[in-house]
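Only one protein chain is missing from this complex, and each of the others stays in its spot.
Chain lettering (A, B and C) follows the sequence in which the chains are written, and residue indices restart at 1 in each chain.
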């Protein structure tokens, strides 16, 4: 818990010999003690991916000069795309929720226990039923009802709130509204959704009804980044539960909800720890 | 293993009070000791399903009169559809295989160890590469190659072999040919297929390539009865394995094949033990 | 949700032919429409178990005469042990908790969403940290700290509270105190515990530390009825999660806690729906 602060580099570039040596030599030369390193080569695409985490207490490059120095000495020569985050700077994460509260409840439990390195500055809902639950935790709650006519206007209100609270991650905790392409473009690969099926099976509405109708023996949940194509964004986490012929649609919902909240929480954790890199609509998940 | 012989009733009818009482009273009146009974009510459809298994050594109705007597006293008054099988009469099961041998090998292992109550009178393949493996077990092997021109003719040859050997169950153990509707009609809900994805995701050819392309985090296998609509028959068994971003298509195939053979073997066992009842393209699986 | 009220019979007796016929005939004769029936025969012990659920709106025997009538006509002649519950009478369940809140939080989420047919009249803790969480839900919270000297006295206080609130089920939601044999005797097979290992591996304290030390690749959780022998009571539910060599003890705790709360909630649900029958320290779980 009182781990020393670290910097985390997520990077990808065309594959070539010597990349790891260059990166680790750069860190070693500047007194950066590596605590974790994972790499992956996509041999079909000839592309290289890596995540490195190093202690920065004795690191000789100051934080505000890190990106520039890294660019000069490592990133640019290797044609890298990269980002650097710091473990002691908590991401600010907003939650959007509708009427199903199981994911919200689970997230608040983790938030209150300190399980996540995150700040939750606000929660937005198109319904008012979780106001007291949320406000008891001290988090501001905004009720922004959506109708056929006010959707664009309410999205503007949401965007302003997110800007005001400096939010950089949005979690759709069973938020039953489809976001516009404009909204999504503000937060590329920063909006995490939980879909209640093992995508690509049963996209869209009412997947548990479809699963029951088809007679499948497993149901699933999929947490993915939201893109403009519905339920087709890059997948972060999936898991399933087994069902039987005597499970009704209500049983599927109940069993599925336990799965949804666990899958969503795993995806959130990976995102918050900067373990996810998106490439060609797929997630490289370093663990 | 040396269990006393039993009769197994699989039945379905419109739901009404007293069905179980009528069936069990019929068995009790005739000295049939129940060793297993499972029932299910589909409350949406108002439909009743059951499987009962009873010892027949002291049963007062002879086997050849059982269907008639049951019809008179129970089945017809309740508008039942049913079938009665006997545990000491082994089903005759043919295996169709192409070039992937993992399911075939696994099935032969179970056959030789006596795990299944079944007779395998022949194995048919459109390739010749498993001839010696099969013939070493003493099972006749038939090589019926399929081309664009001879498919109909070879299906006739297959049907004649199945008839000659009195086969009542066909297992497609990764048989890479699509059977004609005519062939399928000869064996309704008696042809078991293994598909290498968690259907309804990734039907058709090359599901592991599609799974890799989509970036899913789980892959699955589905065993189902073959119907004329491709990969859409009633599902008997499904299971999944977790994968990671660094799994290539070859890794998916390898991990998936372990899953395929286990899922297929579970489905076969349920079928052979008369535990599966198909209703409206879904399987009621009594266990 | 608005299902018609049902009665549920859980029964066990020496096996003999005709038991199901007698029970179902009794129900049928009295206009009891069976909605679920499951039976099990332990062939080693020659013992029979069953669970039957039937609608009681048109049932001809009044509730208060049911046990007597059943005893006369069915139970006593068959030497049965049995109990009959009604789906519209909610069990009263107390929760005991210490300092780990994940199970408590999860249970309150289910309670508030109406997932369980249960009344939670009070929550008892040996610490005060969850008072406001609990009191926000409207459930009375009792803080009964335990020391080396006051344990017996505090157990008396607990027993009086349970009596006062007419509690019939106690859930130990990571309650870190060992209950006395006297306490346990008041609630035979009515106290549900969650242990954070796949028992019988790692009984007692600090199972995650032991798991890490032993280098296992899976960790588990076990929900069981409390008996006087520590962590040795009949098991209701178990499940596991996979871990890797790079998971620290803290990772094991975190991953394990997600498993614990799900396993506990499944066990509670089965208990509340009268699906569990204990025989020779093993649970028959009808589903």
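The rule is short, and it goes like this: a residue touches a chain if its C-beta (ideal position, glycine included) is under 8 Å from a C-beta of that chain, and two chains touch if they have at least 3 such contacts.
Note that the structure is a prediction, hence the values are computed from the model and not measured.
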*Taking the full complex into account, find the residue in A:17, A:62, A:114 or A:138 that is in contact with the omitted chain.*
A:17
*Pick from C:66, C:176 or C:240: which residue touches the chain that isn't shown?*
C:240
*In the full complex, which of A:28, A:112, A:129 or A:228 touches the chain missing from this view?*
A:28
*When the complex is taken as a whole, what residues of chain B touch the one chain not shown?*
1, 101-102, 105-106, 108-109, 112-113, 115, 132, 136, 244, 250, 254, 258, 262, 265, 287
*List the residues of chain A that touch the chain left out of this view.*
17-18, 20-22, 24-25, 27-28, 31-39, 41, 43
*Since one chain isn't shown, list which residues of chain C touch it in the complete complex.*
40, 43-44, 198-202, 214-218, 220, 234-240, 244-246, 248, 281-285
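Definition applied: only the chains that are shown with their structure count from here on.
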*When chain B meets its copy chain C, do both sides use mostly the same residue numbers (more than half shared) or mostly different ones?*
same
*Which chain's C-alpha centroid is most distant from that of chain A?*
B
*Once the Cα atoms of chain A and chain C are superposed, what angle does the rotation have, between 0 and 180 degrees and to the nearest 5?*
180
_Nearest whole angstrom, what separates the Cα centre of chain A from the Cα centre of chain B?_
42
*So which stretches of chain C touch two or more other chains?*
none
